[in-house]
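Missing here: one protein chain of the complex. Every other protein chain is in place.
Letters are used for the chains, namely A, B, C, D, E, F and G, taken in the order the chains are written, and counting of residues starts over at 1 for each.
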Amino acid sequence: MTDKPIQGEKRVFMTGNEALAWAALAAKADIMYGYPITPQNEVMHYWTRLAPKYGRKFLQTEDELSAGFTTIGGILAGRKAFSATAGPGTTLFQEPISMAEMMRIPLVMAIMQRGGPSTATVIYSQQEVNMVTYGGNGEGWRVVYSTATHQELYDYLIKSFNTAWTYRFPTFVLADGYQAKMREPLVMYDPEERGMKMVEATPFVGLPGMPGKDRPAAHLRNTFSVEEELYEAIIPIHQEYEAMIDHVVEWEEEDVDDAEVIILSHGVVSRAAKAAKNRLREKGYKVGYFRPITLRPFPEKQLQRVAAKCNNFLLAESALGQLARLVKEALFNVPVNKLETIYKPGVGFTAEELIEKIEGTR
Amino acid sequence: MTDKPIQGEKRVFMTGNEALAWAALAAKADIMYGYPITPQNEVMHYWTRLAPKYGRKFLQTEDELSAGFTTIGGILAGRKAFSATAGPGTTLFQEPISMAEMMRIPLVMAIMQRGGPSTATVIYSQQEVNMVTYGGNGEGWRVVYSTATHQELYDYLIKSFNTAWTYRFPTFVLADGYQAKMREPLVMYDPEERGMKMVEATPFVGLPGMPGKDRPAAHLRNTFSVEEELYEAIIPIHQEYEAMIDHVVEWEEEDVDDAEVIILSHGVVSRAAKAAKNRLREKGYKVGYFRPITLRPFPEKQLQRVAAKCNNFLLAESALGQLARLVKEALFNVPVNKLETIYKPGVGFTAEELIEKIEGTR
Amino acid sequence: MVNNLAMPKSWNADTKPHKFCPGCGHGITLKILGEIIDELEIQDRLVFGVDIGCSLLAWDFFNVDTVQTHHGRTNPVMVGIKRANPELLCIAYMGDGGGYAIGSQHLVNSAFRNEKIMAIVINNCNYGMTGGQMAPTTLPGQKTETSPYGRDPETMGSPTLGPEMVAAIAPAGAYVARASIANIRQLKRFLKKAVENQIAGNGFSFVEVLSSCPTNWRTNAKQTWDYVEKEMSKYFKTGEFRTPDEKKEA
Amino acid sequence: MVNNLAMPKSWNADTKPHKFCPGCGHGITLKILGEIIDELEIQDRLVFGVDIGCSLLAWDFFNVDTVQTHHGRTNPVMVGIKRANPELLCIAYMGDGGGYAIGSQHLVNSAFRNEKIMAIVINNCNYGMTGGQMAPTTLPGQKTETSPYGRDPETMGSPTLGPEMVAAIAPAGAYVARASIANIRQLKRFLKKAVENQIAGNGFSFVEVLSSCPTNWRTNAKQTWDYVEKEMSKYFKTGEFRTPDEKKEA
Amino acid sequence: MSKNFRNLCFEGPKGYFNISPDLCKSCGLCKEKCPTDVLDWSEELGVYGSPMIEPVRMEQCTACGICQMVCPDAAILIEKKKKAPKTA
Amino acid sequence: MSKNFRNLCFEGPKGYFNISPDLCKSCGLCKEKCPTDVLDWSEELGVYGSPMIEPVRMEQCTACGICQMVCPDAAILIEKKKKAPKTA
Amino acid sequence: MARLVKIAIAGEGGQGVQAIGDVLAEAGNAAGKEALYIPNFGVEQRGGVSIAFVQISEEQIGSPKFASGDIVIALSERAVARTKQYVTKDTLFVYDSSLITADTSNGDGKASGVELPREAKQIIAIPATEVAKQELIPRVFNMIVLGATIRAAGIIDMQTIRGALEHKLGKKFVENPKLRELNYQALDRGVELVEKALQEGR
Partner (left out) sequence: MARLVKIAIAGEGGQGVQAIGDVLAEAGNAAGKEALYIPNFGVEQRGGVSIAFVQISEEQIGSPKFASGDIVIALSERAVARTKQYVTKDTLFVYDSSLITADTSNGDGKASGVELPREAKQIIAIPATEVAKQELIPRVFNMIVLGATIRAAGIIDMQTIRGALEHKLGKKFVENPKLRELNYQALDRGVELVEKALQEGR
């Protein structure tokens, strides 16, 4: 028991769900709370097999509302707790997430998107972007990493715990059913062996000492009586969110300097986008590539900087304009020559079709 | 029993919640399903008092999930069913709404926003815009009317039933706690006496005849097995949504032609905006006013047309940029000189402060 | 030559063979239900609601108006229909996950409100559709994908006793029973009494069915029957728990 | 001169007078609970969870770590805490709406899982905080804002019997009781046994308290007592429904 | 019912055993339940491409109908032979 | 406990009745429950500006403590007088 | 009248503050003006200070709540504190001097009562409770305040207010005609009290 789950660097070939379970172990997650849903089930399957070996815990709850609120409970108790869900599960999770936003609870979750709306399909989509970035009755105080590879699933789930516990905003790894179910190689490692400091979890309740005497009692709430009281409470949260942005925002760009057209995409689609860009470059087309990794906060300045160099874009997403909305907001008041879009809700992209599209229009 | 609830035109002085209950009666709503939440409670209070007098029904459910799904059930049975909620209730409602989007169920709801995120406050806010326009794991196939006066609460709730049953997308009257709880005058009327044709409700299930023999059985679903099947199912929905836009989009604009600055706002804030515009005009300032009534679909072309005349904007909303996101998207690739914003999450606006702001910057 | 005479008339032959796995108890239950629909001649005034879970595979199973809803929400959808049009008969058909976990608030409150619908919960001791996770009904010691070392009641809870719970809370007029695919005649009797209870408008009608999931149990036919007949029935007693006239059959 | 000697030591005097209405049973229950916290000396290892509903007004009531959660979600938050740190004692405190309506799936499943927490449901026959709508516990015939002509059990359901339900389903080790502000000694005994049951780690502990809501009942003091003592107790029987040793007190 | 399913008919002393290869999914539930052990796997493939069920000892079949009753796929139809009228 | 509440003390044969106008919300629950009808409304206002409770018939007070027990606001404190030791 | 009059009336739960606001706005509406009334609204059912916000105007009214009132009326000491934020140099501040002991210490540190919002254009003390108790019956206290408010605002004539009262309390008046009388008297006394105070103030 409780040897380090991963020692040394280890190249493995596994499903994304398995990689996530290992990443949570490596990040020293203490407990997972969850409710089954495809395509994230195997995160739970692996976790329930691995957790007892390393002194970690698991609770299967009665629904996603309970999964969310028990996870919050675990965090309040000072444990690194996390959950995972998808599709209609993510919809239900908006309720606990909204509480986490208000109470600054470092909730960590993997969201493996599936088709939408409603129950739809169980496998692949990018249709939970709206909801994961800005869902609930609030202002989107969240950090959302959209991953493209198993390596990133692993890296960013570990990073999510640090982001969440440093800034105290709910933090998500947003992937999808393809990433959940497919096998591909990645390198697993212990983050601390790589010199990455894992932020310690600290309890919100149950600290030592007699409350009201040795220390103030924790009186945590998410409800306020009058409008002004709420305003006073949430403005500082917003300011801290804004102040965090530059520290957490992440993106990837390639070959943008001389590009005549830039492919915009995120998540698994960006694999096709990058491959298409590379092949088109080989053929002599001046194609660039830009991919937001954090969808929230969005790499706004970064995209604007790129748009100053080239303002022809081809945007590809497996949804009907959810990334496009973020892009348009980011490029507000930036002159754009062309923003072509290919929307394929729930359906994947191949490099070939992007190549065809660009060759066709040139 | 079952005389027309309203005969002739009737000027009344009442709360917004009461106006909504009367509007539902006037629109021939058959049944309300709901779960209590402030500030919409009195919709239910009035409905439960009035409904039996006119042969209408009511069911108080165990939660908002149930309220949403029972309402859907009522609609499937061919009745004009509706609900009302707010805040965390709206968050939970995203689940049934997503099903209504997928299955084209003409769900009608009044959403009386309260402060957010989380439980927050019980009275006023414009912080449910993100969620009501684009919540859930989907693409925002909804119609959202943001109302400013009691007259509009009445008018648009009636209209919502027609919009929903004509186009079969979930339709919302989006208002807030101030509108719910305040009293002001409005004129109530029977829509058909005004020559407005109320669209008939038709059942989805339980039609006459033997299913499979006299008629095909209704086999309604929201789940598909593979990606391509989903794609085929949702593209037509999207196309029908897009085709609807020009027919339902609504907005209000005043004094935009020669304006040097245009105040952008929606809902109750637009009352302050209009008053400010009027007073500033009297003082000789060239101020204009633009207000989206449908937040979804957003009056995109209309705003762009206005921006072509004047591209200095002052945007005021009782949220941290939720209207602003819609505006930025609408004005994508439209050159804007200035978009100043005043965000007051959960707190109301007065004409005075808008006047001050504009006078101060001129 | 044609053979579909074994199929109840209310079955939709166009969608057969159906989408359930070989040996699945859903198929058996739906055959019995089909026979009852035929016998009571209610095909044209029935609305059949299916949940998420393998029950969804029945979305086009019958030539009966059918609505496939969200996970756990079939109860409220059927309640909504019944309330709006009491002429219709409504059956909410769901798995033990949908009925006892994510939808348990609807089950409990439908029972307290004595909603005039019928609910059927297929108890297969696991989450079938998602690939065999622990369900509220998973037996103590049973290995599932989320109880890989066996369900430990101390930390993972004890199996939900649905009919016992509903019987403890439902008002007079309710019908509550547990049947099993291992006793098909009883299964048919209980299901039929439940449908008749709805027709009579007495109150909430609830039947749990002990069912099989050979795919996730990884059992062959013999093991499947053994599991239903020996393991499950040890824990889950079949019989009537509530009848409108309170004469119960064990 | 100072007078706060009547206050339990664990009360947070800074927030007194508290936010509950005059004559509210929440106040009485929380006084008893405060005394128990003092007597059992658990102030420094207790986490108190309050729901939405008037219970939220207790978010800073005690000098005890307190978490105010969403409507109906206090149970899972406390379960989450307890699971993560079993050293802590967790009390989920909620109204009948939070406990029996929107949060009923959590109550039922916490019971089946025998979660080692304690839950208290304040039964005041209505939704107090939202201004007096019908609750699951509203009595037959009772007028509320959403049953203005009186609750008709035929169409609006019968009052939820929480302890009866929980007692019917909870595994061994559970403690289940109903007490009333009309019998304060018994109320204290039951609440204390429930807390002790958690300390012992036996299983789920559940107490419903018959309470008053003069504001929404629109009752004066006499009518308030009458309602609790006569009307409510006619329908809701006080007593122990489950004890870990199964010796019950009526 | 518009769709047709192939049928194989086997005659026994007490009745006819009909089975459709278009419906049998080879679950074996019937085989286990047959009180007189009539059934076994066939050479013929069922709808999922695995061996379907066949009455290999039809002479033992009592036409009790249990197999039909337990088949989740309505693949079996038992037709009892009418008893010869006693007076004949 | 850092906050202090004003106290009014009334003496009776069996004990002292203490009440705080800063806590009493005038609900009347105590008044209804007093078995010897000691309590009534006072001229003094309680914390919500309405008449608070007062022991107007203190001579009848048995110091039974019921009023203290039922007060939702901990506004009442009953101090029993020690019985004179029998041997004295 | 000014084209928009903004009034805030604040007091304890039982004082009938919302009823005053309601009748006032109803009367404004009946007079054919734009009228808007909203109560303050917090999470508790009781406990806080109750405030009624009323606006009466010649044209459509902007926001339901406002930052500064033309007339602010406080009926308890806590209400004085709670309404301070709505008082500016243009505000007429009215308080019930029989319930509220004003601080007469002139800011010398030894506050003996509640500090009134000195910045107000004018402060008017009316002994409404006292007058109600002694001259009429205690529970028409709020009608005195209503009368005072009408006089202070000068927006609605007495006839319209009586109509609105009739609308609200008509049934009770029929049952008990004496009540109508008492209410009307209270209204008039309210008007007089303000008139007197205004004259003294001059």
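We adopt the following convention: a residue touches a chain if its C-beta (ideal position, glycine included) is under 8 Å from a C-beta of that chain, and two chains touch if they have at least 3 such contacts.
These numbers were taken from a predicted model, which means no experiment stands behind them.
Here is the thing to keep in mind: the chain we left out touches A, B, C, E in the whole complex. Although one chain is not drawn, the whole complex shows that of A:Lys28, A:Arg168 or A:Lys274 it is A:Lys274 that touches it. Listed residues B:Ser225, B:Gln239, B:Asn337 or B:Thr361: the one in touch with the omitted chain is B:Ser225.
In the complete complex, the residue from C:Cys54, C:Ala177 or C:Val195 that touches the missing chain is C:Cys54. Although one chain is not drawn, its touching partners on subunit E can still be listed: residues 48-50. Mapped onto subunit A, the footprint of the missing chain covers residues 13, 38-39, 121-123, 149, 177-179, 181-185, 268-269, 271-272, 274-276, 278, 348-353. Across the interface with the omitted chain, subunit C contributes residues 19-22, 54, 56-57, 128-129, 131, 215-216.
Note that in this section only the chains that are shown with their structure count from here on.
Following the contact convention of this document, G is the list of chains adjacent to both subunit D and subunit F. Looking at A-G alongside A-C, one finds more C-beta pairs in contact between the chains of A-C. Between subunit C and subunit D, two chains of identical sequence, the interface residue sets overlap for the most part, with shared numbers making up over half of the total. Rounded to a whole number, the gap between the C-alpha centres of subunit C and subunit G is 63 angstrom. In terms of their C-alpha centroids, the spacing between subunit A and subunit B amounts to 31 Å. Centre-to-centre spacing of subunit B and subunit G amounts to 36 Å, using the average Cα coordinate of each chain. In subunit G, the residues touching two or more other chains are 42-44, 46-47. The set of subunit F residues touching two or more other chains comprises 48.
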